[in-house]
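With one protein chain withheld, the remaining protein chains of the complex are depicted in position.
By letter and in written order, the chains are A and B; residue numbering begins at 1 in each of them.
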Amino acid sequence: MSEIVTITLTINGRRITRAAGAHLTLLRWVRDEAGVTDPKYGCGEGICGACTVLMDGEPVSSCIVLAAQADGAEITTAAGLLERDGSLGPLQRAFHACHAAQCGFCTPGMLMSAAALLADGRTWSPAEIRAGLHGNLCRCTGYGPIVDAVEAAQRERAQ
Amino acid sequence: MLTRPFRYERAAHYADACDLLREHGDDAKVLAGGQSLLPLINIGLAQPGVVVDISRLAEGRDITVGADGYLTLGALVTHARLAADARARSAQPLLPEAAAHIGNNRVRNRGTLGGSLAHADPAAELPLVMVALGAAYEVTSGHASRSVRAEDFHLGFFTTALAADELIVSVSAPVLGPGWGWSFQEVSRRDGDFAMAAVAALVRIADGLVVEARVAAAAVSDRPVRLADVETALTGCPPGGVADRVGPLQGISPAGDAGASAQYKRRLARVLVIRALQEAAGRAGEAA
Partner (left out) sequence: MTSAEIRSSKAEELRVVGQPLPRHDQREKIAGSTRYAGDFAFANMLHARLVRAPVPSAKITHRDAAAAVAVPGVTCVLFGEDVPHNVIWVDVPGQTVEVAALKASMEVLATDRVRFHGEPVALVVAESEDVLAQACDLVEIEYEELPGVFDPAQALAAGAPAVHARGNLLGEWCIDRGDVDEAFAAADTVVEGTYQTQAVDHAYLEPEAGVGWLDDEGVLNLRVATQVVEHYRDVARILDIPDSRVRVMAPYVGGGFGGKEDMTVEPYLALAAWRTRRPVRMQWTRQESLLARPKRHRMLLRYRTAARSDGTILGQQVDITADSGAYAYLSALVLLYASVHACGPYRADNVRLHARCAYTNNPPTSAFRGFGGMQVVFGYESQMDLLARELGIPAAEIRKRNALRRGDVLPVGQPIDTEVFLGQTIDAVCDRAGAKPPPSGPRRAVGRGMASNIQSYGRLVWLNDSAAAWVGWQLDGSLTVRCGVPDIGGGQASSLAQIAAEILGTPMDRITVHFGDSALTPLAGTTTATRQLLMSGNAVHEACVLLREGVLRAVADEAGQPPEGLRLEPGGVAGPGFGMDLRQALVVCRRRNVPIEALGTFFGPKGKPVVRDLKADRVFPDFTFGTHLCDLEVDLDTGKVRLLRYVAAHDVGRAINPLSVQGQITGAVAQGLGMALLEEVAMEDGVNLTGGLFQYLIPTSTDVPDIEAVILESGEGMGPFGARGIGEPPIGPPPAAVASAIQDAIGVRPCVLPITPERVLECVDAARAAR
């Protein structure tokens, strides 16, 4: 059977230590061990982006990172973008204002990729935003409102 | 997902990692960035009993430009780091350019140089560029090291010269010298997808003529292919006339798939060779 490893992850500011199968991906660990279900399983290949989380600030496909490799890291998911009082954070408000979610399944991952793009501090053009998000698939929106949302968040941040 | 549980070993040094590989033999797979291995495990196509994690090795992360005219990259340098590294771009721009074409930013954040080279996908960007540059890989089995040239390392379809207990430690590639121009061309169905064809080219111009060229193509065979015929045909060519010197490509045998036949890939490869040579010659002209 599988070996058990004990690892510690700080997920959205909450430090969690668990002993679980060494073979668990970061995605499975976050969802099943820590009960944080906003990153989604979409493909297991690292392609669709629905599992995107920030690992020490960098966007990664959590379905193709082993939890054991992430031991000690800070993990941020969409829930981690909320304000302390539970209201939507600035990027999320922009998504909301621009109607950037339809079925919503790609949204948590899309938010994390967008957050990483904006964390860089640069000002991106719409074409650059569009290119920066090309690793996150969406089947519902046609991407326009999502690009708009990131642009809007970027503008608001500048003010 | 279709993962079968496996055991996990984390190595602190290359020597430990190689010991573990010897201990577990066929049952072990090396995990660095995981961007090739973990999808295969998730889909059920790889079923190791043990995964040896080298992603936290102390060694293997440096980028240095030596006085000997070589750019040396640690095997654990990620594609994102390589793509963004200003020293690497100034020393040998082909490498960061190729790295920037790999997958998406998440893959680049985790995927490593050593991982890409050892995985040896015939369509991959970094093996292609290494072959074009004539790079050398430093390989260790823990107690011994050897140097393997890129063209001797990539043997076939996902097959390399690595022994079961060996790991790549670093890669050295010549710096772009005076008079040289470079180009990287890739066409895939979507941005970041595996190439339908890719070409890396270097051209040196002296006294207004091409005196040396190195051209290689990926996704046209079971490994990157140096296009020796093209290189020879270019000698003495004026930079504006490179296109005329490129005949049908020899020594390639692309595999067709549902979206692109072998014939199309062959045609595409030739178009990219011409574009690469034109761009490289143009850059060489500027550099001169």
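Methods note: contacts are C-beta pairs under 8 Å (C-beta built on N, C-alpha and C of every residue); 3 or more make two chains touch, one makes a residue touch a chain.
Keep in mind it's a predicted model, so treat the numbers as computed, not measured.
Contacts of the undrawn chain with the visible chains, over the full complex, involve A, B. Residue A:Ile47 is the one among A:Ile47, A:Val60 or A:Ala116 that touches the chain missing from this view. Along subunit B, the points of touch with the absent chain fall at residues 1-5, 39, 43-44, 187, 189-194, 196, 257-261, 264, 267-268, 271-272.
Taking the complete complex into account, residues 1-2, 21, 23, 31-32, 37-38, 40-45, 47-48, 50, 77-79, 81-82, 86, 88, 92, 95-108, 111, 126, 130-131, 133-148, 151-152 of subunit A touch the chain not shown.
Everything below uses one rule, namely that only the chains that are shown with their structure count from here on.
Against subunit A, in their complex, subunit B makes its touches with residues 1-8, 10, 31, 34-35, 38-39, 42-43, 51, 53, 55-56, 103-107, 109-110, 190-192.
Here subunit A touches subunit B in the complex through residues 1-3, 5, 21-23, 25, 28, 41, 44-46, 49, 52, 58-61, 63-66, 68-69, 113, 116, 131-132, 134-135, going by the rule given at the top.
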